[in-house]
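Missing here: one protein chain of the complex. Every other protein chain is in place.
Every chain is named by a letter (A, B, C, D and E) in the order it is written, and numbering of its residues begins at 1.
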Amino acid sequence: MLQANALAAERGGQRLFSDVSFSLKDGDLLHLSGSNGSGKTTLLRMLCGLTLPVNGDISWQQKNIESNRDAFNADLLYIGHRHGMHSDLNALENLQLSTQQLSNSTMVFSALEEVGLSHHLNKPLRLLSQGQQRRVALARLLLESRKLWILDEPLAALDVDAVEWFSQRLAKHLENGGMAIVTTHQEASFISHVSINVVLGS
Amino acid sequence: MLQANALAAERGGQRLFSDVSFSLKDGDLLHLSGSNGSGKTTLLRMLCGLTLPVNGDISWQQKNIESNRDAFNADLLYIGHRHGMHSDLNALENLQLSTQQLSNSTMVFSALEEVGLSHHLNKPLRLLSQGQQRRVALARLLLESRKLWILDEPLAALDVDAVEWFSQRLAKHLENGGMAIVTTHQEASFISHVSINVVLGS
Amino acid sequence: MIFQKYAAPKYFYPLAGKCLPWFGTLAILTICAGLYLGLFVAPPDYQQGETVRIMFIHVPAAWMSMFIYAMMAGAAAIGLVWKIKLTDTFITASAAIGASFTLLALLTGSLWGKPMWGAWWVWDARLTSELILLFLYLGFMSLHSAIDDPRRASRAGAILLLIGVINLPVIHYSVEWWNTLHQPTSVARIDGPRIHSSILTPLLIMAVAFKLFYVSVVLIRMRSSILDNEADSRWLQEQGA
Amino acid sequence: MKPRHKKISFIALAVFGLSAVTLLILNTFSSNIVFFHSPTDISEGKAPINQTFRLGGMVKDNSVKHNKDGLKVSFTVTDTIKDINVTYKGILPDLFREGQGVVVQGKLLQTGEFKADQVLAKHDENYMPPEAKAAMEQAARTLLLPKK
Amino acid sequence: MTHNLGLLASWQRVLKRELLLAYRQRNDILTPLIFFIIVISLFPLGVGPEPEILRTIAPGVIWVAALLATLLSLARLFNNELHDGTLEQLLLTPQPASVLVFAKIVSHWLTTGLPLVLISPLLALSLDMSSTALIYTMLTLLLGTPILSLIGAIGAALTLGLRGGGVLLALLILPLYIPVLIFSTGAIIAASNGFSAEGHLSLIGAYLIITLIFAPWVTSYALRVSLD
Partner (left out) sequence: MTHNLGLLASWQRVLKRELLLAYRQRNDILTPLIFFIIVISLFPLGVGPEPEILRTIAPGVIWVAALLATLLSLARLFNNELHDGTLEQLLLTPQPASVLVFAKIVSHWLTTGLPLVLISPLLALSLDMSSTALIYTMLTLLLGTPILSLIGAIGAALTLGLRGGGVLLALLILPLYIPVLIFSTGAIIAASNGFSAEGHLSLIGAYLIITLIFAPWVTSYALRVSLD
């Protein structure tokens, strides 16, 4: 269970939001929305433990995430605005060397096939189109079995098919008892699964 | 009038598309669609004269764009995946020093106000959120009166309000006899104004 | 805890205001006394003659350069562990003063070195490590000012300060560990000071005077930076009204 | 590995490392380094000919001889075990005295003589007024007298 | 729910990724080496080819060049990682970040420091150094370049993403590099003058051990602060 307690954030000395609290249970999907610049990205990074809150605290399975970082990280999968892949490695290498689980190349290959990139295995990532790069990043969802997903605008640059694929993958994760926190400005079918809505800057 | 004649593109030795032809008249909106990696970005850059076609030619007001580059550039406004702004300058400076028309700071200021950034005038661009950065880039639409807009995924990272604002601005441009070529994977109200549909990779 | 209470700007600001006149007056008095004793009363040295008077600036300045750095590093450690904001105010207020004392020690040292040793500068361990101390101060100040986010600035600065602590024992013991051109320790020796009391007294008075001067300037600088940071907080407006 | 074991192994590593450091530093103290070499070093080592280096020690009593023109000077540097003769042309620092520390930079000639191009005086840690010095010498003499 | 890699496997994976990346960007990796060679070979051009003078300044030239080459390569150490988001991912792995950071430092040394060590005899010969001096040049580079990488990593982490990271980095780490420079050139000069260089070498060794113990840990902490 992920619990956020009276969180507050500052950026450049300015208060972005304060008193954000929620708790996320198995199978919950939290949709974080708000206008541009309302602090969504900041909040997500805070929930990952990358940014320290100026106030409030976050706990995972009843333990503060700061003092139990390794255990929390073992359950967490974060994909941000920046996709977190090396642009000079190809898709195969990126996935094989960035995942934290033992994965053989057939597994990676089939994941890449599922996201529709089986034809671009040997191109370094920087030569792929925007949407293709995001697809590679999302292939991590297939390779690592983590309990908590935190995804910052996963749909950016994805075409309609890919958005649909993502929605289904997310639904399956929730069914299996996983949790997820997602931001997006786009419409997508996974919105129907949302169990908690947090709106910033209103 | 923009005319594209039997265009073909190759990337890394692979044919991406061939035989793309269309002609765009005053008030026309061309919507370029296609799945991820189908070559939309490549085609747009080609239409701007940044990438040379392997086949076919492009003309603007009956003249080849390559041999009349300065005249074509005077009518063209291109905003790509990369927003084309310096991340160390603030929004005001960026717009004032990048536009090609004489613009005083009140004009720039009111443009920034229209895109909802009047509170972030003095932050260097890199400190703004993704959506805010794109808004700054789109403010150029208000400051430069060019006949032809070529926009690559202008909606990426924009929130709902901003998408709506963009749609209206685009409609006005078309009414005034402007032309535009736009790609997007998202739904938006401007789709109803589309007069030409080009689909790649089908 | 009383310590934590006074670490809040709201309480620290008036307290510092009350202490300041005392420290300021004492600093001025001791500096005058020290300079008078050092320049007019103290006898010349049996070997160096009148040149020895540079000592009354050089030695206290060199001590201060190390003392201030140690204080800053201590505050940095406290700030990292207990997340007290005031430590950063203290550190930034101290940095420029420490750098100035270091520069003063280097300048007076080389001014002294030319007639005594026959060289302005040599790369021996004492001189080099003191120069490194100056660079550490400068590095800290530029790092701190290059970061716009106040929290990141104070934490990154603290890391740098703590790394530099290793230089302090090197400065102090360099003259014993290695053969340097700089002389060995005269004052803080197990077998007692090797300086005659007529020269030692003004030296110690100047050392105290420099400390008082430092405390006064730090308090002034801390108060003004609190004024900047908390310009729109309630307690300050109440106090101004 | 459990977190606790991890922590312990890190600490063990640190302790091991730090003790190695101390050993290495202690090793350094025994081998005189960095700023200058002593006459003993030089006579033991394969005294390099025609290479610039620094030599440090005491100026031997009664060894300083000024040349006629006043600029050229020769003296002996000693560490009480070995002596080396030094010649120098130039201005000497104020503190250059017999019985005082000195550091000279220059080259060792084939003849075994050290040709200096820089002379630095080394001051010790004692400071006192001239009267105190005189009194001390007086006291030393009176202490020594009965022995005579 | 998860079966994550062990500490060692994780470490190896990071090292492997870094080396693969280095191989892919091999031109980038070569930059410091080429720079090193250029600096040293430009000297006879600018200074004039008198062997006497060259021999005297050789240890200094080689070590200054090594320092600068390392300084140059540091900008690249975490910067790409910052922009593509892989640095965040590094901090989010279920392993102590310091261990993974250590893998990055090792790879940095293997790709910048080690090549300098290996090429140095050639350059030493071109500067007309004696064989003793040559051996001690290699030895001090072997002991000293890891220190440059370790300290450099701290500096790079502290200045990550800052405007003007370049100067700041130089300002922060050069003071800490100076002892390496002094002890190393001191060792080479002492050795080629026939004195024992043991003292210098053991000081470099001590410095190496201290930085080995603290640098990965400090670097990972600094990264966390810089990414906040």
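As a working rule, contacts are C-beta pairs under 8 Å (C-beta built on N, C-alpha and C of every residue); 3 or more make two chains touch, one makes a residue touch a chain.
Small disclaimer: the values here were computed from a predicted structure and weren't measured.
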Q. Who touches the missing chain here, E:Leu15, E:Val64, E:Ile135 or E:Leu212?
A. E:Val64
Q: Looking beyond the chains shown, say which of E:Ile135, E:Ala170 or E:Leu212 touches the absent one.
A: E:Ala170
Q) Hey, which chain E residues sit against the chain that's not shown? A) 24-31, 34-35, 38-39, 42-43, 45-48, 53, 56-57, 59-61, 63-64, 67-68, 72, 162-168, 170-171, 174, 178, 181-182, 185, 189
Q. Which chain B residues would touch the chain omitted from the figure, given the whole complex?
A. 48-52, 70-71, 73-76, 78, 80-89, 93, 97-98, 100-102, 124, 144-147
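The rule is simple: only the chains that are shown with their structure count from here on.
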Q | Contact network partition after chain A is left out of the picture | A | B | C, D, E
Q: Among all other chains, pick the one whose mean CA position is farthest from the mean CA position of chain E.
A: B
Q: Mind having a look at which chain is the central one, using mean CA positions?
A: E
(Q) So, comparing C-alpha centroids, which chain is the farthest one from chain A? (A) D
Q) Between chain B and chain E, what's the gap in Å when you average each chain's C-alpha atoms? A) 45
**Q.** Whole-Å separation of chain centres (CA-atom averages), chain D against chain E
**A.** 34
Q: With chain centres taken as the means of their Cα atoms, state the distance from chain C to chain D in Å.
A: 31
Q) Hey, what residues on chain D touch two or more of the other chains? A) 25, 28, 32-34
Q) Which chain C residues sit where two or more other chains touch them? A) 148-149, 151
Q. Can you list every touching chain pair?
A. A-B, A-C, A-E, C-D, C-E, D-E
